[in-house]
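One protein chain omitted, others in place.
What follows is chain A.
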Amino acid sequence: MEPLIEEAALENKGASLDAMTAPTGEAKKVKTQHRSPTQIALARLRKDRVAMLCLGIFAFFVLIAVFAPLLAKLEGQDTTTLHQDLLDDYGFPTISATSEHWFGIEPRLGRDLFARFVYGARPSLIVAVTVTVITAFVGVVMGLLAGFMGGWIDRVISWVIDFVLSLPYLLFAIAVPAVILTLFVEDATTADTSEVTRARFFSLILVLSFFGWASLARLIRGEVLSLREREFIAAAKVLGVPTRNVLFKELLPNLVAPIIISTSLALPSYIVAEAGLTFLGVGLVEPTPSWGLTISNATTYYRADPLYLWLPVLAISILVLALSLLGDSIRDAFDPRTRR
């Protein structure tokens, strides 16, 4: 068991830990610091070098996504211009990385790869973050309701959780976009690109959110079931605190750790899901720049143009690896029992 107030923190405050060497006489008042479990965990996390490195990598990709227009402007290219003059008769680029096209251009279409790369960071992060927020919200609310209310509400929600978790998510992820498109537009087979792009974006978020909340809800429900028998909840109830406040003021702060742990582990899995579904052709569609799409297009040119394939492959692997390791570190920081 670790000391709750870490020694280093105390020493910084000028207090000595050793009672013998501590100045007697005019006893300096040791400034005790109140720190919540979350603050302790964050302090632990700050000391974890691997976690900080992974956070740095994640921040780097976020910056790329945020400043994509600026970076593309800096290079002087955009994602859609076709540089057909730089392709040979067989559609292979005649140039590799140059000062004009930093990562070269796409075979066949001749679009600038650097611009598509930096813009490609956007859909991954937007979809993953949106889905993480939605699933965390729905999962927490459902878990709280099921665990705290009990009775038929619990039975219904638990059944829905079991039902969602027993569905083949990937098969639905393939089947649903076809249907969603028919809801958005009159005739799915002749829909124009912008409609398809929008429909696909929403259906991706919808499917991932629909299948994502259940596992968190189950976790929260279990936590609430054990917490709700504790004295402080009973005290709040006896004092006549309204149910809403018991749920969100008393219970929720105690659920911060499981929520943070599960969302930080979920985020990379949604990035993988977005890229994977897009790679299969059921996620985002052209002309949206997306790493999954680039990987899918690049498989035919992997010998002639390795950079085309390897850039998005490395980017997505590094991003997901960093986020997974960060998630593990966050779990260790919040739950010292699982420490490596």
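Annotations
Throughout what follows, a contact is a pair of C-beta atoms (placed from the backbone, for glycine too) under 8 Å apart; a residue touches a chain by one contact, two chains touch by 3 or more; residues count from 1.
Going forward, contacts and distances are computed from a predicted model.
Matching "Sulfite reductase [NADPH] hemoprotein beta-component", "Peptide ABC transporter permease", "Nicotinate dehydrogenase medium molybdopterin subunit" or "Glutathione import ATP-binding protein GsiA" against the UniProt entry of the left-out chain gives the name "Peptide ABC transporter permease".
From the options A:157, A:293 or A:325, the residue with contact to the unseen chain in the full assembly is A:325.
Touch with the chain omitted from the figure is made, among A:52, A:153, A:170 or A:241, by A:170. Touching residues on chain A toward the chain that is not drawn are 162-163, 166-168, 170-172, 174-179, 182-183, 186-190, 268, 272, 275-276, 279-282, 295, 299, 302, 309, 313, 316-317, 320-321, 324-325.
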